[in-house]
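Only a single protein chain was left out; the remaining protein chains are all shown in position.
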Amino acid sequence: MNDTSEPNTTAVRLTDIGKRFPGVIANDQVNVTVRRATVHALVGENGAGKSTLMKILYGVQKPDSGTIEVDGRQVSFSSPSDAIAAGIGMVFQHFMLADNLTVLENVVLGAEKLHGSGDRARDRIHELARSYGFDLDPDRLVEDLGVGDRQRVEILKVLYRGAHTIILDEPTAVLVPQEVEELFDNLRGLKAEGVTVIFISHKLDEVLAIADDVTVIRRGRTVTTVDPKHTTARQLAELMVGSELPSPSTESSTVTDVVELSVHDLSLADPLGGRDLLTDVSFDIHRGEVVGIAGVEGNGQAELVEAIMGMRKGTGTVGLSGEDISGWSTARRREAGIGYIPEDRQRHGLLLDAPLWENRMLGHQTREPNRKGPFIDRGGARSDTERIVAAYDVRTPSIDTTARALSGGNQQKLIVGREMSGDPVVLIASHPTRGVDVGAQAAIWDYIKTARREGLAVLLISADLDELIGLSDTIHVMLRGRLVGTVDPQTVTPQQLGSAMTGAEVPA
Amino acid sequence: MRFDARRAVLTLAAPLLAIVVAIIVTSLVLAIAGDPVGTVWSTIFSKPKPRNVVNILNQGTVLYLSALAAAVGFRMNLFNIGVDGQYRLAAFVAAYVAGEAWLPGKLNVLFSILVAVAVGALWAGIAGLLKVTRGVSEVISTIMLNSIATALVAYFLRQVAQKGSNNIHTTDIPLSSQLQGFSLIPNAPNNVYTLSVLAVLAGIFFWVMLNRTVFGFNLRATGQSESAAVASGVNVRKMVVVSMLISGGIAGLIGMPLLFGDAHNYGLTFQTGLGFAGILVALLGRNHPVGIAFAALLFAFLNEQSNALQLKAGVSNDIVNIMLGVIVLSVVIAYELVRRYNNAAEQRKVAAQLAASRQPEEVAA
Partner (left out) sequence: MTQLLDKATTTVRKVRPTWPVVLLLIAAGILLLALLRVITGAEDVASSGTVRAAVRAAMPLALAGLGGLWSERSGVVNIGLEGMMIMGTFGAGWAGYQWGMWAGVGFALLFGAIAGLLHALVTVGFGVDHIVSGVAINIIALGAAQYLAGLAFTGHPGGGPTQSPPVRPLSTFDIPGISNLAQSLADKHWFFVSDLGALVAGLTTQLTFLTIGGLLLFPLTWFVLWRTTFGLRVRSCGESPAAAESLGVNVYLYKYIAVIISGSMAGLAGAFLVQDASVYREGQTGGRGYIGLAAMIFGNWRPGGLLAGAGLFGYTDALRLRSGGQSVHALVLLLAVLLLFYAIYLLRTRRNQAVAGLAMGVGLLAIYLFTDTIPGDFTGMTPYLTTLLVLALFSQRLRMPKADGQVYRKGAAG
């Protein structure tokens, strides 16, 4: 990192980038310098502002302040097309592929001027695939490809357009470890051919394995840029988390010996015919206990939650307070006292266009105070919504405001308040503080801790390792649909947990 | 519910704007065609005679029922395009049953209405079942079922029709089962259908069911977000079938006021096309029971008043169909724009309030 000032070795330089959204600062004086033909990692916690920064570099959003230099020239992008013209390409976390079109069609779409859409294009794709070590048949339908191949199609799309800087947004989130290795091989190949890679991640072991430089972003600001050869995962984690963030501190145990939720040999086949989504998952949660599930996303956590909620039908048994509820409907499970904070609150937890008081009823529409016989108890629901808004500090003009208008944190507080009401015996909390502000995060942690003291059994799924360690009494590690180990949150560090999640080793 | 003045104004502004746009477009069409624009509007907006008022009410009644049937589906994002086939099949079977007069007098009426509801519900239920068991889009299946219903009715009508008569129709309903109607409007030679009460009852049923029952909540939740409804414990498959049954059942009612109050049999002249008109009325009335009532009366008013156009202005009354279509298209566009505007406005409002209260700043991904 000595010669970054020389323009001929600098691929991209971002200076003092700032970006605000209403009520939110996403980026504030961000400075990043990326050397040519290197893999530059951008790390930070969820919501630290990494993705916003990259969308600015790719022309999806315009910065409020700051400058962008590409190859030493200052540029201003008003759309992705401008960025592409400047040689920058981006692979989104959620693939942008048309399933029913072939690899060739997906690659040439929008860039037909380069080599047409016929044989010349096919030759060019073969050529690119060969030189970068990709194994792709241009005439296969994308829907027949696995996740790793799809990602290669995305990268190929970018290369086909002549990009020499590629942004990869959380590329490993959807990959299993072997695929991650293949991806890293591809990235090394790209680097060897002179391509610059910007790699966004919050997984430290991966970053240390592949990156030449690492820039840490925290709460919208660049903390520093470090050399991974002289940095440990522990140091990186400290830089990422900082010291000013509230930390979920462990309290004295309230675990009893009464089992509230018991999952036994739960298995779930893949409806698409792939590897089983869940295999023989067994665990118990006691009254007053928080059980955490750690794992790289996409290893079966979402499916586990949906199976416990009765939204997916698997084999094995689920027991609630000693009763076998395996055959019950979702509604009956909820009535029996399972509270549910879903992972994607906008899709699964809220009716965005309905007022708050109707959202308070969602999932609780069959119970008091929302119901009187076959009818809705509007009065009951409304006054109880007022109670939740006050007790859980949901900041809203009124309970007639639509859920869509609230910020993520306030939406989440409403959901937490709703799921805590009606005397739940078990709470399933899936990423309860994802994408919420720091204040709401601390409040939600407090609510969960209070409920635990009062005897609630909690299943906590989170990608935030500090959250898991701080709140849980027991942590199970999940990998490829199986529970592969159990760790004690009292003694484990985020780094140990992180490596256990990738299947490396399970600390006792 | 607290009254929100801005929202209310916007809600009303959309349909009014749509009517204004429709008047402008229609005037343009008339002007280009060289028809007398002024006379057309003065004819349409003249004070209806008592006889016409009754016609408007009667026509409004059937349109209202038809729109309700469509609205049940719309509220859960289910497009029952098949109301047309459902009501014709139901009216035919009910007319046959009523004509056979297995029960005396008013009991015959009641029984026939129940039969109509059952037939409508079953016919719609086919589409519901095909959707949940085979994944067949209800839009396509109900369109196909419409045409199949047409063929079935045509065939069976010929089977049961009075032989040797010119106008093919089912046996007339016995006098004791014919309903004379209410003479609501003074000086009108004709009566308002007795079974207009069906529309009132169905409207109340629809409103209570949708807004006051758990079932209605589930239905609306499914319409707004299927994924959230599933997570909240709603059995969406069941909801699809049940709402198709309810929609079809209400569709079965559409022909009843006509059958017992006017036609007294089902024949080739029985009013058709009510199902498609009902879809438009439902859209104009925003699938709300009160809104639909206004929309149905507006449709009926324009239809009835346009009958005099040929005589007074020398203009074909078909112009009114253009107008109705334009009203509906502009109103759905207006609703869509208002919806987007409202969302943005409310988000800004809440954000401003939060900024004022200096909440810790949130960092977005």
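To keep things simple, chains are lettered A and B as they appear, and every chain counts its residues starting from 1.
Just so we're on the same page, a contact is a pair of C-beta atoms (placed from the backbone, for glycine too) under 8 Å apart; a residue touches a chain by one contact, two chains touch by 3 or more.
Bear in mind that the values here come from a model prediction, so they are computed numbers and not experimental data.
Across the complete structure, the visible chains that the omitted chain touches are A, B. Of the candidate positions B:V132, B:A308 or B:A345, contact with the unshown chain belongs to B:V132. Screening B:R6, B:R237 or B:R348 against the full complex identifies B:R237 as the residue touching the chain left out. Among B:S141, B:S177 or B:S232, only B:S141 touches the chain left out of the display. Subunit B meets the missing chain through residues 29, 33, 35, 79, 81, 130-132, 134-137, 139-141, 143-145, 147-148, 151-152, 154-155, 158, 236-237, 276-277, 279-280, 283, 316, 318-326, 328-329, 332-333, 336-337.
Within subunit A, the residues in touch with the undisplayed chain are 55, 58, 60, 79-81, 84, 92, 96-101, 105-106, 108-112, 116-118, 143, 157, 271-273.
Here, only the chains that are shown with their structure count from here on.
Annotation: 45 Å between the Cα-based centres of subunit A and subunit B.
Those residues of subunit A whose C-beta lies close enough to touch subunit B in the complex are 21-26, 46-52, 219-220, 309, 311, 329-335, 340, 342, 347-354, 358, 361-366, 371, 374-376, 378, 395-398, 400-402, 404-409, 435-440. The part of subunit B that touches subunit A in the complex is made up of residues 1-2, 4, 211-218, 220-221, 224-225, 227-228, 230-235, 343, 346-351, 353-355, 357, 359-365.
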